[in-house]
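Apart from one protein chain that is not included, each protein chain of the complex appears where it belongs.
Letters A, B and C name the chains as they come in the text, with residue numbers starting at 1 for each one.
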Amino acid sequence: MRTVNALAALPLATATPGWRDLVGLLPELIAAGGFLALMLLDLVVPPARRTWLAVFSGAVLVGALAVSVWGWYDAGSAGRSVFFGAFAYDRLAEFANCVILVTTLLTVVISPGYLNRRRLHHGEYYSLLMAATVGMMLLAGATSLMVIFLAIELLSISLYILSGFSRQEERSQEAAVKYLLLGSFASAFLLFGMALVYGETGHTQLAQIAEAMSRSLPVDPLLVGGIILMFVGLAFKVSAAPFHAWTPDVYQGAPTSVTTFMSVATKVAAFIVIIRLFDDAFASYYSRWSAVVIAVAILSMVVGNLAALTQNSIKRMLAYSGIAQAGYILIGVAVGVGIPLGVQGALYYLAAYAFTNLGAFAVVTVMSGQGEDLDSYDHLRGLWRRRPYVAAALAFFLLSLAGFPFTAGFFGKFLVFAAAIQAHNVALALWGIGTSAVSVFYYLRVTLIMFQRPKEDAPAYEWPRTGLAGSAVLLVTAAGTLVLGVFVVLVLTVATMAQAGTLPGT
Amino acid sequence: MNASTAALLAGLVLLFPLAGSALCGLIGPVLGRRFVNLAGTLSIGAAFVVTLVIFVQVLGAASGHQSTTATLWNWLNLGPGNLNVSVDITIDQLSVLMLLVITGVGLLIHVYSVGYMEHDPGAARFFSYMNFFIFSMALLVLAANMVILIIGWAAVALSSYLLIGFWYERESAVLAARKAFITQVIGDVALVIAAILIFVNLSAVPACPPNEKCAGLPQALHTLSLPQIFAHASSLGVGSPLITLICILLAVGAFAKSAQFPLHTWLPDAMEGPTPVSALIHAATMVTAGVYLIARFHSLFDLAPIASGMVACVGMGTAVMAGFIALSQVDIKRVIAYSTMSQIGLMIFAVGIGAYAAGMYQFLLHAFFKALLFLAAGNVIHAVHDEQDIREMGGLDSRMRVTAWCFLVGSLALAGFLFAGMFSKEDLLGFGMINGPGSPALYIVGIGVNVLTGLYAFRLYGTTFRGEPRSEAARNAHESKAVMLWPVVILAGLSALAGWILQWPVAFGPHLIDAFLNPVFTSPGSGPIAKAPQLWPGVLGFVIGLTCSLIGIAIALRIWVRHDLDPSRALARPGLRLLPRLSFNKLYFDELYDTLLVRPTRALGRGLRRVGDPVMDSWIKGVSDVATDFSSVFRSVQTGLIRDYASYMVLFVVIFTIGVMLAAGLAR
Amino acid sequence: MNGFPWLTAILLLPAAGALILQVIPGKAADLIKGVTVMVAAAEVVLVAIVVHGVATTSAIGGGPLPMHYVEQASWIPAIGASYHLGVDGVSAWILALNAGVFLLGALVVPRRSTERLKLFCGLMLLAEAATTGVLISLDLLLFYVFWEGMLIPLYFLLAFYGNENRGRATLKFVIYTVAGSLLMLLAILYLHFQALAGGHNTFDLEVLLQNPLPVQTGVALPFTTIPTLSPAMFAFLAFALAFAIKLPMVPFHTWLPDLYESAPAPVLVFFAGVVSKMGAYGFIRFGITLFSGPVHQLQPLLVALAILSILYGAMMALSQTDLKRIVAYASISHLGFIALGIFSLDQNGIDGAVIQILNHGIIIAGLFLVVGVVEARTGTRDIRELGGLQKRMPWLYVFFLVITLGALGLPGTNGFVGEVTIMLGAFQYFWLLAVLAGLGVLLASWYMLRMHQGMMHGPVRAVTEKVQDLRFREGLVLAPLAVLIVLLGVFPHPVGTVAAQAVPGYVTLADASQHPVVVPTVAHVSALTEVEP
Partner (left out) sequence: MLSQAMFPWLLLTAAFLFTLGALGVLIRRNPLVVFMCIELMLNAVNLALVGYSSYLNSEEGQVFAFMVIVVAAAEVVVGLGLLTRVFSIGRELDVDDLDEMKQ
């Protein structure tokens, strides 16, 4: 305790923030500005012209994306810490920004059509989406417990509202409440963990926390407890078992476009911060938390894949598969300390997962018609005959989720398994192997159903026309999945650089 | 002659029948019967002519240069120390003698077939198969590499299979064909394994005698070329277990082909084929390939006395057995088939005791009179409208004189009186007196075989041709037409005269065939392995053998022609009562094999089908069941209730915290 | 050689063809099939050029396995995976088989009756591209990508176009293959990190062969040695499982008969002719070269399984009544021969295996084509209902006879060449094997004749009453097979020499005596515990 106290005396708030600090936050600032602008525009734009909002937010996102790309080079391999160590301006953050912004952009592109069909086209949709995006970007860059907390709450609250966005639908409301109550419950745990970590190290900046941790042997029980509680809170956000229970219900209940967005973007942001915390800041306590992370990883793979095995709702199935994917990414995290390949693999997996899962949900969104969302497997019967290319795309995404070669998913799995082997943790890899062998069935089953004829008794589901926006999104995601599956070197290099330049960098 | 000429001539001998086969088979059905008849017979005629040329060449060649080996093309080269096979052919006295019979007798039988198959819609197919047989038989006798020999060996089996099952709509024919083929495959496998043994063990330096230090280790040859094998045969050891095993395997191959015990049961069924087939393949040529094989590999058998002794015993045993069975068969062709088996048994006995030339001599003459008998039988069958049961015949001699006379000549030749059989059989029995295991034990048995031969030969002749017709068909039977008669007559002439001609210069001495072939069979340095009997013992043996044949003939005539001797009472005695039934049922070999081999295999197959796969992929069902169970468990905890979800979180937070704390405590 | 990337060309041509198909309107069935056949034919030409090059030019590369037409480019430098292609005497003829059989498969695609023909042909072409990739990639990761990728088009072909009971069959197939190959992925990673520890960050086969795995001495017993469960052993077992399932060897074969029974004819021809050979190829190219130590320790087990496959397959073929199942089990039996040749680890044996891979591909394709024709004519595959076809279909009889003789390994047909060479190799490892293999040959002639005669001979039955003989196109497909069966039977020289120029390298690699032998230590034991799940 004494040593920690001494640390507390470090001079912090002497300087004032300067332009260089703001540059570090530029993408986030742009997005935030867009968020405010959207709220104002919503008041002036006539209801019939709501698509303009989509166009506007798309423009904002593109701008932010451009700045993030520029920031990738500007931050350089070392990166730098801004706002007195509260926020990281490094390649990891910019990498995350890019993925998140692309995700949001694609979601925005498919939203108008969907929302119009479902009669949900309200202006605040876009502003909320933008707010959530800002939260995620902040989360990706946060290096201070406070910022982490703020960012998480920002994105969570926006998502609570979005998931309840369909006011008429019972399910949507139920999803919102579940997400709200459980979400705030989880953030309470996260918060308590933060309090303990802060208290035991005397700091809220990761750099100093890491320093303080590395000072002593990993023996402080309260600190260990804090770390575990923080992990629980974040594991909830990435919907890793056993903190996954909300996922299927919320994914199923929320409007599909929202599900598309949160199933991908949230995971990316939360995983980035998990990597920052555990593979970097808390590295010296590895011997304590690794067991928990490994356990959660295995649980997620097993529960997710096996529960998905007997699903008959495509949205729930994808939710469970998302849980399983979180497990695979956690393999990379679990062995990530001292084995760069672990973190690189996790990052690669995140990018791959972003494209693949986004594509899969995009298909569901684009194919959701006037009446109810496309959900039951029976809605997919005969899709391959009526919409061959959409069906082929969905099949492709499912193969990628199953981890077949020539798709992004294969190399995601490959890299994390490689990391596990390199860490001499063959058991973990074997769990991954076994569960992905199981997963093959329910993914392939869907492809088969798409080729079957619709049942005589049940009326065939009315699929809407794909439309320009929809096909564009499917094309982009499919192309991304393919590129990540063949020209691995591109993204792998990016991931390597991002991993190399992580702040606080202990 | 030089290698290129040999290659050319041999190539022609092979090419003509092959071309004939292709022509008949592919365009024959289109161009019609005349074309088929011409192409089918002319091709063999051409081959025969070429063979004559070869024969002249060989006769003209200086002694010691009669054998020529040539390479046609490379078959397989897997690099030094591994399998290297080229398509080699050897022309020497032995192969040329075989070729003469194959193409010569073959030609006659083809001519005969023109008439015999006149009304059969499948004539084109028939001639195609027959020509293919001539080709494969020629390949078999010409082969100078063991692999090529095996190829010919199998090709012969194939054509035999095709011809036995020629009338493929008859279930019996189909089954007989399958039986014959599978029996042949047994022989093939035996040969292949023998070849492998030779390939692995043959070496340039003679192998060391056991427990003795050698200067230079034998350097392996890794070859299957026959001249090489024969040249270095001694490296396989003299009388060693190895060479004995090799020779036994070779003998198994020979037995399968030559229908020797215990692989003999296919031959009688093979009579399902058209009669010319029986004459050519299952009497004259193919079934004697076993004899050829052993004669060809004499330089190995010379080194393996045990194996040769076994061969001799099996040969003689088969001769007796077949003769015994032949006594009571009622199908005219089957009787002849068993007699073939018996006669070949004698040949096998001859080569078994090392009297190779004698064996080939018997082969030559047997080819004549057995083809004669079959063709004559074919005439008879034609005359009585495809009736083959001799009990439905009788009294045919007045109705078809020429055939009857020819058949009589054939029967005499078979029984060994006056004509062909007399010379060859007495010759090889003469060798038997002083050679072979436990001589003269087998010789005495051989004498008995003479009696048997006389008996069944003239039982057949008597019941078929003499007495009164016993059926409508037999009553108004009439002589066949010329094209089916001339070959028979020619063969009758050959059977009658060949022996006298070949024996002419030297009575009771070595005959011409002996002189012609001995260079082949004298392993370099030593003389022929089997000693010929001295003059007077030879004469004595000759007389004894002849009398035995005569006794047999006489008894047969009394029983089945003059009917003044009734064996039934003699056979009614308790000790002998079993004999007729055994003979009639072919000693129950088919039933035995059926119960011992065929049924158990089938049963095993059915059992495996029921058990094997289901057990082996039961685990899949297990896995999927377990997975589904877990799946339902995980879904059932997904109650949809917020409070449950929250409690899971709390529960696992507690578990993880306590767990880590405990782990940390233990780590302390 | 001469700079042109031939292998890339033969790899990309089918894939490009699949793309071209996408621009054709789905209605133009003739055009779609025409393009497919054209691409397949072009592929055959290219492969022919490559094989000729392999036969005539001398191999380059000083590695243990000299290769031809080598192409190398960096792929994933971070983990040392490279785009490394090459072909040698072993893969050359399998490559030719691949292209040739695929052409046949493309020719027999039922143009009218196939729904979504475009999809079908596209998937077929993708499947060919994948198999080609498997055969030419020299980088383990690249190989694995193609190996696993091969499943995708095949799965869709089988799952979409199979007959009514395809569901279970394809499921079984996927269970088996995915489970097997995923384990192989772990083994590949093990090799990678083993090399990384040795200072090579690579998946390259040639580099991996340079520093072989340490071999641990087994516990010696009379007749055999109990293998030590070293990590290398586990890695080999993973590879072996993947290959043994694809081959398939008993007892990993149970997916095959069901799958063959439900598969559509063109897929079946390609699958039985080529895909099942990939396992054998994998054993030769990777199994015995990378893991010589484990292979030698497990050799008794492996040859025993091979013999089991031969005899078990034969007995099952003898007791089936469905033509497709008979052929399926016959194929299991024949593939047992190939496995026997490989595991004899003798040059004759491996040469024979390579030759037999080619020959069996030809024969089995022919058999399934015949079965397809007969089923299409008579509407049944039950041998008990068939008979007397020789009378109605003389031309089919001619071709089928030749194919049957090849299948039962009659000397003079191509089936004999491989079998006798394999028996020679097996004999040199242990004499009894040759005898048992001979028993297999005997049974083969039994069940093949049972099938052949059952279909062709006997009186004409109800179902065969009014069937037409082969149409010209069908004859055009079957004739080349029959000709090849005879031609390769009397003149196997070209195949043999090309194979023989490469095989010695494999034999020396498989010779364990070259590799360092380590006595098990604590380190190994710990490594062992790590490997266990």
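Odds and ends about this structure:
Following the convention adopted for this analysis, a residue touches a chain if its C-beta (ideal position, glycine included) is under 8 Å from a C-beta of that chain, and two chains touch if they have at least 3 such contacts.
Because the structure is a prediction, the values reported are computed rather than measured.
The chain we do not see here touches A, B in the full complex. Of the options A:Trp70, A:Tyr198 or A:Tyr286, the residue whose C-beta touches the omitted chain is A:Tyr198. Contact with the chain that does not appear here is found for just one residue of B:Val311, B:Ala530 or B:Ile642, B:Ile642. Annotation for chain B: contacts to the undisplayed chain at residues 635-636, 638-643, 646-647, 650. Residues 4-5, 8, 145-146, 149-150, 153, 157, 160-161, 164, 167, 170-171, 173-178, 180-181, 184-185, 188, 191-192, 194-196, 198-199, 202-204, 248-249, 252-253 of chain A touch the missing chain (whole complex, contact as defined above).
The working rule: only the chains that are shown with their structure count from here on.
Residues of chain B in contact with two or more other chains: none.
Looking at chain C, one finds that residues 175 touch two or more other chains. Of all residues in chain C, those touching chain A in their complex are 74-79, 81, 116, 119, 141, 144-146, 148-149, 151-152, 155-156, 159-160, 167, 171, 174-175, 178-179, 182-183, 185-186, 189-190, 192-193, 196, 530-533.
Those residues of chain A lying in contact with chain C across their complex are 341, 344, 384-385, 388, 395, 399, 404-406, 410, 414-415, 417-418, 421-422, 424-427, 429-431, 433, 436-437, 440-441, 444, 447-448, 451, 488-489, 492-493, 496. Per the touch definition, chain B reaches chain C in the complex via residues 25, 29, 73-79, 81-83, 87, 147, 150-151, 153-155, 158, 165, 168-169, 171, 174, 177-178, 181-182, 185-186, 188-189, 192-193, 195-196, 199-200, 601-602, 604-606, 608-609, 612-613, 616-617, 620, 623-624.
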